[in-house]
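Working notes for the structure below.
The complex appears here without one of its protein chains, the remainder shown in place.
Up next is chain A:
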Amino acid sequence: MNAVVSSFPDPQTLDVIDQLVGIAPGSALDRLRAQREQARTQAQQSYLALFAPAEPVAGHFEIADRFAIAAFVAGLHGQPEVARLYAEALAEQGVARAIEAEVARGAAQGPYGHYPEGPLSVEDEAGPVYAVDAVQRAVLGERLSAGLAHAHLLVFHPRDASPAALQALLDAGWRTTEIVTLSQLVAFLAFQIRVVIGLRALATPSA
């Protein structure tokens, strides 16, 4: 473990999506979200299950590493405000700075990637294959660096996923259950960030 948390999320914490969109109680978006009450509640429960998991916690995936990966994923989505929310939980400024440097190195446009050879091959799109730089690797460690590489694959080119990509995680010390949590974390962020973007656009008065 290389990342350390400064504070753990309080399970009674404000709804993260409301907070990121800026939804005030009683506003139009508040009433709109209330019409999909379970989606709202369970999106928040998803956040808590990943960042403040209940005991006994499945696997050994450090909370600080979860926040570091989340800050990376949000940064890759071009959402600095969301990235800040996750990076703020990191106590080590060195880790936060290393993540920021890796966000800049990992920037790309997705989705790209390959299809199984056949009629869809005409839709194959090449793109970068990412790995953490040696300088940041020294700060983040092998295990977290392998997690970031997998997160980059899932964010930008998930159709390039393979058993070999999972083997690379196992080789770096991730166990099967922890890979499931890592995959959920990255994929959940891909959802949460898009809900935030969509609701923000809905709140913007049209021209």
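Here is the rule we use: a contact is a pair of C-beta atoms (placed from the backbone, for glycine too) under 8 Å apart; a residue touches a chain by one contact, two chains touch by 3 or more; residues count from 1.
As a convention for this text, contacts and distances are computed from a predicted model.
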| item | value |
| --- | --- |
| Options "Alkylhydroperoxidase domain protein", "NADH-quinone oxidoreductase subunit J", "Ferredoxin" or "Permease": UniProt name of the undisplayed chain | "Alkylhydroperoxidase domain protein" |
| Which of A:Val4, A:Ala49, A:Leu85 or A:Ala131 contacts the chain that the document leaves out | A:Ala49 |
| Full-complex contact with the absent chain, from A:Ser6, A:Gln19 or A:Gln184 | A:Gln184 |
| Contact footprint on chain A, counting only the chain that is left out | 28, 32-33, 35-39, 41-43, 45-46, 48-50, 53-54, 58-59, 76-79, 108-111, 113, 115-120, 123, 153-156, 158-159, 161-167, 170, 175-177, 179-181, 183-184, 186-188, 190-195, 197-199, 201-202, 204, 206-207 |
